[in-house]
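Removed from the display is one protein chain of the complex; every other protein chain stays in position.
Take a look at chain A:
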């Protein structure tokens, strides 16, 4: 997994739109459970598994790092809306929105504009981490409530 981290950091040096050069983070999205294993292989040996870019950054010429549009592939409102909510909740975000370019293409344009010169990658990364914390907490609460409910039902039956 560490290879991934480096890759991401390296290619967070945004690309000028006019050039259209992209760097790809190799990823196999299909088999989520095997994700870490397959990823490791393809990054090590450069084997062409299913190379699909998951995240691209597009930034206008001349502006600073704070206004960036991320193109997230294979995503839709499920992640878009919930991530938008988490990013909007952070203090240094001026504008955050997402749009689906066309319903037949499964990709979203996710735009973040920050204030105070903060690079836009930071609220994005923070939003993702916070979202995963929320989901973990919801899962724990749900499991607790379900087992409480079950034990209540057993008490009633006894």
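Here, a contact is a pair of C-beta atoms (placed from the backbone, for glycine too) under 8 Å apart; a residue touches a chain by one contact, two chains touch by 3 or more; residues count from 1.
Keep in mind that, in the parts below, contacts and distances are computed from a predicted model.
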| item | value |
| --- | --- |
| Chain not present in the shown complex, as UniProt names it (candidates "DNA-directed RNA polymerases I and III subunit RPAC1", "Small ribosomal subunit protein uS7c", "T-complex protein 1 subunit beta" or "Ran-binding protein 10-like") | "DNA-directed RNA polymerases I and III subunit RPAC1" |
| Interface with the unshown chain - residue positions in chain A | 1, 4-5, 27, 29-35, 54-55, 72, 75-79, 81-82, 84-86, 88-91, 125, 128-139, 141-143, 145-146, 148-150, 153 |
